[in-house]
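Up next is chain A:
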Amino acid sequence: MTNFAHIAFYLAGAVAVLATVLAITRLVAVHALLYLIVSLLAVAVDFYIMGAPLLAALEVIIYAGAIVVLFVFVVMMLNLGTQARETERLWLTGRAWIGPAILSALLLAELIYLILRPPLLGSLSGVTSPKQIAIALYGPYVLGVELASMLLLGALVGACHLGRSSLSETEVQR
Partner candidate 1 sequence: MLSVIRTIWNVFLHTFHRRVTIQYPDKKSYMPPRSRHRIILSRDPDGGERCVACHLCSAVCPVDCIALQAKEDENGRRYPEFFRINFSRCIFCGFCEDACPTYAIQLTPDFEMAEYNRQNLVYEKEDLLIDGPGKYPGYNFWRVSGVQIGGKDKGEAENEAPPTDVHRLMP
Partner candidate 2 sequence: MTSPHPIASIIGVLIVALSLSAFLIWVERRLLALWQDRYGPNRVGPFGLLQVVADMIKIFTKEDWIPPFADKPVFVIAPAIIMVTVLMSFAIIPVAPGIVVSDLNIGLLFVLGMSSLGVYSIVLAGWASGNKYSLLGGLRAAAQMISYEVFMGLSLMGVVLLAGTFNLTGIVKAQQNLWFVIPQFLGFVLFLIAGVAEARRLPFDLPEAEAELVAGFHSEYSGMKFGMFFVGEYLGITLISSMIAVLFLGGWMGPWLPPVVWFLVKVFAFLCFFILLRASLPRLRFDQLMSLGWKVMFPLALANLLVTGAVVVAMK
């Protein structure tokens, strides 16, 4: 547990908190989502420093990489009117965008440094390898995994059902 790991950890934590605050206060939905992404990435860095690289990677892939993309997708589809966008633009100056850039740059610098000095990475509490996580998941926690998979299966069936029924309704209406 070295000094640098501490500093990096708290810095990433501060970035996460700050980015989340900014995500809440933004007026343009897409900008808010961008801060949310920065916040998720900062949390991923914290996971990495704490010795859970698998968790960090999954955080990036699933939360930052998939779920928020869907959010952005929906916001883009809504196509907020130019009227609303104009009023929002009056409130929001372009300089506000320096924020995420600096925060992301900080994270990036940290990540690069950490990648360069891997011996420090697991120094907070020993690295957990993917194998250990897998063994834990399918050993003592198998019930939780099964419950989660049942839940997801239910959600999948529900989504299928909703999509199918709405389609057939429009077919009938025609």
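On how the list was made: all candidates are chains of the complex that A comes from, given by their letters.
Here is the rule we go by: contacts are C-beta pairs under 8 Å (C-beta built on N, C-alpha and C of every residue); 3 or more make two chains touch, one makes a residue touch a chain; residues count from 1.
Owing to the predicted nature of the structure, the values given are computational and were not obtained by experimental measurement.
Chemist: Judged by that same contact rule, which candidate in 1 or 2 sits against chain A in the complex?
Modeler: Selected candidate, touching chain A: 2.
Chemist: Please name which positions on chain A make contact with candidate 2 in the complex.
Modeler: 28, 30-31, 34, 37, 53-54, 56-58, 60-61, 64-66, 69-70, 72-73, 76-77, 79, 94, 96-98, 100-101, 108, 111, 115-119, 127, 129-131
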